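Note that this complex is displayed minus one protein chain, with the remaining chains in position.
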Amino acid sequence: MTEHQHQTTDSLLKLRERINAFVQARDWAQFHSPKNLAMAMIVEAAEVVEHFQWMTEGDSRQLDAATREKVGQELADTFVYLLRIAEVCDIDLIAATNAKIELNAQKYPVEKCKGSNAKYTEYQ
Amino acid sequence: MTEHQHQTTDSLLKLRERINAFVQARDWAQFHSPKNLAMAMIVEAAEVVEHFQWMTEGDSRQLDAATREKVGQELADTFVYLLRIAEVCDIDLIAATNAKIELNAQKYPVEKCKGSNAKYTEYQ
Amino acid sequence: MTEHQHQTTDSLLKLRERINAFVQARDWAQFHSPKNLAMAMIVEAAEVVEHFQWMTEGDSRQLDAATREKVGQELADTFVYLLRIAEVCDIDLIAATNAKIELNAQKYPVEKCKGSNAKYTEYQ
Partner (left out) sequence: MTEHQHQTTDSLLKLRERINAFVQARDWAQFHSPKNLAMAMIVEAAEVVEHFQWMTEGDSRQLDAATREKVGQELADTFVYLLRIAEVCDIDLIAATNAKIELNAQKYPVEKCKGSNAKYTEYQ
C-alpha cells in the first residue's frame, strides 16, 4: 500500500487534509499562529464545559440526544483547533500521544492506582 | 477487510483502544463522568495556552525543540481527554467533526471570508 | 474625604495600587497586553478548576485547610490578572459588575428562576 493510499484511508489523516484545505481556501493560515490557535482551542473547550457546569455528574452521563448533538459540535470545534496546533507546530499528534501514554503508564502504575478515588486523586 | 483489521490499521481507532485499555486497567471509568472529563480537558488545554501566554505570535511560530516537545505533551493530554469525552458520551468524533466542518463551510463561504483579517474577525 | 484618602481605605483600590506598583517596579507593563493578560487569567482559572476536577460536588463543599489554602492562592492569581485586564483596558470593574448584575436581574427574574434546577439550567 502506498503512502498516498494510506493517507486516504486513515480517518485522522483524511480529516487533517480536509481541515488544511478548508483553511487554505480561505487564506486563514496567516491568522493561525500557535498563540492564536491555543486561545481558540480553549474557547471551544470552554463551550464543552458550559454544557456540564450546572449538571450533576450523574446527569452528565445520561445526555439527551439534543445535548449530545451540541456537545459533539463543541468537541468537534475543539478537535479542529487541536489538529491545527499540531499542524502548524509540526507535531505528530499520534506519536506524541502514544509517547505521553507511555509516560503516564509509568507515572500511574496499575498496582498503585487501581480503583480508589483517594489514590487516583493523590496520583493526579 | 474486516472490522477488526480496520481497527488495527486506523491510527485514531488504535489510539482509542489503547486509551480505553489504560483506563480499564486502572478502573478509572468510575471517575470519568463527562462533567469531570470536560474539566480535565480544559485544564490540559490551559497548559497548552500557558506556553504561549507571554510569547509574541511570531515567536509562537518558531518554537525551539524543547518547547515543541512540551507543547506536544500538553496537546497529547488534551487529546486523550477529548477522546475520552467522545467515548463516554458515545459520540463518533470523526463523523461529528466532518459534520461540523460542513456547517462551518456554510457559515464562512470562501468568497466572503477569504484572506482579510477584518472579514475573518467579523465572521467569527 | 480626599480622593487619596478614599484610595487608602477601599480594599479593592488599595489592592489595585499595590498590583500596579508591583508591575511597574518590574517594568512588566510592556508584556501586559489585554490579549496576553486574558491568556494568563484563564491559565490561573484552570488551576482553580484543577483542584476540583476529580472531586464530587459534595467534597468540593468541604475542603480541608491545605486545599482551601491552595485554592485561595490560585483564586488570588486569577484575581490579579482580572484586575490587570480592567486596568489596562480602562474598565471600572465595580461599575461594570454592578451594571452586569442589573442585566442579569432582568434576564433571570426571581419569580421565574427561583429554586429549581431545571429552571436554573434553562435560564442559563
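By written order: A, B and C. Residues from 1 in each chain.
Just so it is clear, contacts are C-beta pairs under 8 Å (C-beta built on N, C-alpha and C of every residue); 3 or more make two chains touch, one makes a residue touch a chain.
Remember, predicted model here, so these are calculated numbers, not experimental data.
Q: By the contact criterion defined above, which parts of subunit A meet the unshown chain? Give residue numbers in ascending order.
A: Residues 31, 36, 39-40, 42-43, 45-47, 49-50, 52-54 of subunit A touch the chain absent from view.
Q: Considering the whole complex rather than only what is displayed, give the residues of subunit C touching the chain that is not shown.
A: Counting only subunit C, the missing chain is touched by 9-13, 15, 18-19, 22, 25-28, 30-31, 33-36, 38-39, 41-42, 45-46, 48-49, 51-52, 55-58, 60-61, 63, 68, 71-73, 75-80, 82, 85-86, 88-91, 93-94, 96-101, 103-105, 108, 110, 113-115, 117, 120.
Q: Name every residue on subunit B in touch with the hidden partner chain.
A: 35, 38-39, 42, 53-57, 117, 120-121, 124
The rule is simple: only the chains that are shown with their structure count from here on.
Q: Counting in whole Å, what is the centre-to-centre distance of subunit A and subunit B, each centre being its mean C-alpha position?
A: So the centre of subunit A lies 2 Å away from the centre of subunit B.
Q: Could you say which residues in subunit B touch two or more other chains, in rising order?
A: 31, 36, 39, 42, 45-46, 49, 52
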